[in-house]
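Showing subunit A:
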Amino acid sequence: MTGRPFWKTCMPKLLVSLAAATAISSAAQAFEPESNDPIIIGTFNWSSAMINSEIAGIILQKLGYTVEYLPMDDSARYPGFEAGDATFALETWATTQKINLETSVATGKVLDLGETGMQAKEEWWYPIYMKEACPGLPNWEALKDPKCGEAFAAPETAPKGRYLSGPVDWGGGDVERVAALGLPFEVVNAGTDAGMFAELQAAYERKAPIMMWVYAPHWAPAKFEGEWVDFPDYEDACYTDPAWGGNPDATHDCGKPEGWIKKMGWAEGEKKWPCAYEVVRNFKMDNATIQPLIGAVDLDGKTVTEVAQGWVDANEAVWKPWAACAGL
Partner candidate 1 sequence: MALAETGRMGGMGWRVAPTQMALMAAVLALAASPVLAGMLPAALVDYPKQAVIGLAAFTGSWLTWLAREAAIGPLRIAEITRGLANVVEAPIALLNTLFAEGIQAGRGDQVRTVVPPLSWLAGIGLAALLAHMVGGRQAGPKLVALIVVGLLYIVLFGFWTDAMFTLTNVIISAVAAIALGIWIGTKAVTHPRIAAPVEGLMNVMQTVPVFSYLVPTLLFLGYGPSAALVATVIYALPPMVHATMLGLRGVPPEVVEFGRMAGASPRALFWKIRLPVALPQLAIGINQTIMACLNMVVIASMIGAGGLGFLVLTALRKLDIGGALQAGIAIVVLAVILDRLSLAAARLAASGTRIRSTGIPHGRLALGWFALASIAALLLPAFQSWPKELTLTTAPFWNGLVSWINIHWFEPLDAFRSFTLIHIMNPVKAYLLDLPWTLVIALVMLGGWMAGGARLGLTVGAMALFIAATGFWDPAVTSVYLVGLGTLLSLIIGLPFGYVVSRRQSWRDAASLVLDTLQTLPTLVYLLPAVMVFRNGDFSALVAIVSYAIAPAVRYSMHAFAGVPAERLELAAMVGASRWQTFKWVRLPAAFPTLLLGLNQTIMLAIAMLVITALVGTRDLGQQVFIALSRAKPGDGIIAGLCVAAIALIADMCLKAWARRAAARNGVEA
Partner candidate 2 sequence: MTDKPAPTASVLPFPAAAPSNGLSAARAAAEPALSARNLWKVFGVEANAFAIEDGTAMPAAEMARRGWVAAIRDASIDVMPGEVFVIMGLSGSGKSTMIRCLTKLIEPTAGKVMFHGRDLIAMPEKELTEIRRTRMGMVFQNFALLPNRTVLGNIALPLEIQGIDRARREAKAMEMIELVGLKGRENRFPRELSGGQQQRVGIARSLAVDPEIWFLDEPFSALDPLIRSDLQDELQRLQKALAKTIVFITHDLDEAIKIADRIAIMEGGSVVQVATPEELVTRPANDYVARFVAKVPRAKVTRVRSLMAPATGSILSPDPVRAEATITEIGPILVSGTGPLPVVDEGGRMVGTLDRQAALAVLGGRAGAA
């Protein structure tokens, strides 16, 4: 490239702008961040995580922190947090990451920064048009009818119904659930999240039968009209004690647990940016708030930045108290 002339032409301008930028920032901000090192927020490839990350990022930037975003893999994030490659993650789901988070926190290098307030809901779900085929839904007992199973069948599972579970590593105990509750269903695992919802979208377009694992917060329940099956409420004993519940001889005779969604952070960083950690600890979000934001990104095609900025601008009263340590 043509390095020399590039600098020659731009250097004076650069100096002028630098001076201008410093002037603006010092005038506008009362709070002095503890460190100008960049705070790195790990983001993941689903929308709620990206929106929450950017909301937190925008708030921190307003306080004068330098913020960068780092795309990460949900499950492979931990070495990065333990080493300080990333500072915060806004979403850690109990339903998939509970053990990983606990293991990582146990190293002492990662902090559990508390629940966001969003609840991960996971359960068997069907589109609303399937209600006619299996009268009695959403009550789970309706599923026990073999006719109901047939209504949800695919050629290779017929006459049993086909239940699309999540990837094997999500667990979920659906095979045990089917056996314990005597449901005429066969469990088929999807490989990925994207694969699951691809199938849902296809079935929904054709108004074809489908029974599958859907979780929230997610765009799918917003886009597709449907219902969660109403299983007996989960309790810890249900998964461990056969005597619990309707089937005295089996565990898993209940629905799936609901779970927290937590924030996490790099332990070492708290010394560097104590106030930023305070803000993230205080960060709160709930399903009702995030769901329309997800819809705006996934269904209306808005950018994450637009949506996050919009929320921050409209909800100063909500987040200002989080930043009390900055004297706002």
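As a selection rule, all candidates are chains of the complex that A comes from, given by their letters.
Throughout what follows, a contact is a pair of C-beta atoms (placed from the backbone, for glycine too) under 8 Å apart; a residue touches a chain by one contact, two chains touch by 3 or more; residues count from 1.
Being a predicted model, the structure only gives us computed values, none of them experimental.
Asker: Thinking of the complex as a whole, which of 1 or 2 is in touch with subunit A?
Answerer: 1
Asker: Report the residues of subunit A in contact with candidate 1 in the complex, numbered from low to high.
Answerer: 1-2, 5-6, 9-10, 13-14, 17-18, 21-22, 24-25, 28-29, 33, 36, 42, 45-47, 50, 58, 60-66, 70-80, 83, 85-86, 96, 99-100, 103, 107, 154-156, 164, 167-169, 188-199, 201-202, 205-206, 208, 219, 297-298
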